[in-house]
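Here is the structure we will look at.
Left out: one protein chain. Kept in place: all the others.
Then we have subunit A:
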Amino acid sequence: MASVTLSGLRKEYGDLTAVDGLDLDVDDGELLCLLGPSGCGKSTTLRMLGGLETPTDGDVHIGDEPVTDQPPYERNTSMVFQSWALFPRKSVIENVAFGLKMDGVSEDERRERAREMLDVVEMGEFVDHDPTDLSGGQKQRVALARSLAIEPDVLLLDEPLSNLDKRLREQMQLELRNIHDAVETTFVHVTHDQNEAFTLADSIAIMHDGDIEQIGAPREVYDDPVSLFIEEFLGDTNLVDATVAEVTETGVIADTAFDTEVDVRTGDAAVAQGDGLSVSFRPEELDVERVEGTDGDGASAVTGEITDVLYRGSTVRFYVDLGGEHLFFEQSVGADTAFSAGDVVRVSWDPDDLLAFAADGARVGRGET
C-alpha cells in the first residue's frame, strides 16, 4: 500500500509528445481511473509508473520513495496487461507463483500463496491448467491473481477488461471493485470506457492530449465538467451553438441556433454580448410533453416535431426538429408516454441544468450554478 505522486511527467517519442507535463496524486488505497480516448497518453503514463517506460522528464514517487530511475523489477508495482500476458508453457499456478519465485520465496510457500490468490479470484479449480486453454475472463482473473500475489504497493491495470464481451466486462467491473475493497491496495486503472470508469473509480482523472484535464469523484466530474472535451467525452449530449444576446444578473440570454432566446445561468462569468457559446442540453435533463400547436417557445422551452425514432436496445432515442437544429432525448423501452414520429412536442428544461462552454472549450460560469 502506498500513495503515488507524478510530477511534471513528460514522455516524448521523437517529435511526438505522448505525455505533456502531467501532475497527479493518487491516495493510498484509492482506486483511480485514468480515462481518456485512445492516444491521449494514459497507457504511457501507466507504463512510466510501472517503470516499463523511462520518462523524458519529471518524477515518479511511490509513497515517499523516488522511483523514477528504478527499473520495473525493483519497483513494487505490478501490472495487469491488456493482453493479460500470461506465460505460455507455464501452468496457471506457475504463472501466479512467478513473482514469488523471483523474490526467492520457497516452493511450498509460493504454491500455497498462489493457491490462496487463485481462490480469491475464483480460479482455484484451474491450478494445473494451461493458461492458453482458458477463456478471456479466466485469463483476466489469473493475470489479476499473478499481479496481486506479489502484494504490490500499487496495482496497475492497463485496460484489462477491454477484450471481454459486455456482460462479462460489467461483471468483472463489480468484482474488481470488490477485490479492491478486500486487498486495500492502491489501484490505477486505465480505460477508454467512461461507464467502466464510473462503475469502478473512487476518482476519475480524464486525460486529453497528454495531460489531465480534470480529476475528481465520478459524480463531481460528471455534474461539473470543466470543458467541452469532458462534456462530450462523458456522454452523448445536445450541443447547440449560441450567441450571447444580453448579459443579465444570473447569467446570459443566449440566441440559439434554433432561433429561441434561452436563459443560461453563467453567473457573473466574464462574457460579453456577441460572444459565441456552445450550450449543452443533456438529454436526461429535458422534459418532454405532447402539445397542440407550436407556440410553446420560451426562455426554457421549445416546441418541435419528432422526426426520428431510434431503438437502441433498452432505450429509445427521439430526435426533435427545431427548424433545422435537432435535440434528442431518450426514454426507456416500454415507458408509458411513448412518442412516435410526427408528434409535436414541447421540450423544456431547468435553466440551471444547462452548461455553457466558450469558443476555446472552457466551461463558462463553472461553480456559479
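The rule we apply is simple: contacts are C-beta pairs under 8 Å (C-beta built on N, C-alpha and C of every residue); 3 or more make two chains touch, one makes a residue touch a chain; residues count from 1.
Note that contacts and distances are computed from a predicted model.
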item	value
Per UniProt record, name of the chain withheld from view ["Dimethylsulfoxide reductase", "Spermidine Putrescine ABC transporter permease component potC", "4Fe-4S dicluster domain-containing protein" or "Cytochrome c oxidase subunit III"]	"Spermidine Putrescine ABC transporter permease component potC"
Sole contact to the chain not displayed, among A:58, A:72, A:235 or A:361	A:72
Of A:103, A:116, A:181 or A:350, the residue in touch with the unshown chain	A:103
Sole contact to the chain not displayed, among A:4, A:31 or A:52	A:52
Chain not shown, touching residues in subunit A	50-52, 71-73, 77-79, 81, 83, 85, 87-90, 98-99, 102-103, 132, 146-147, 150
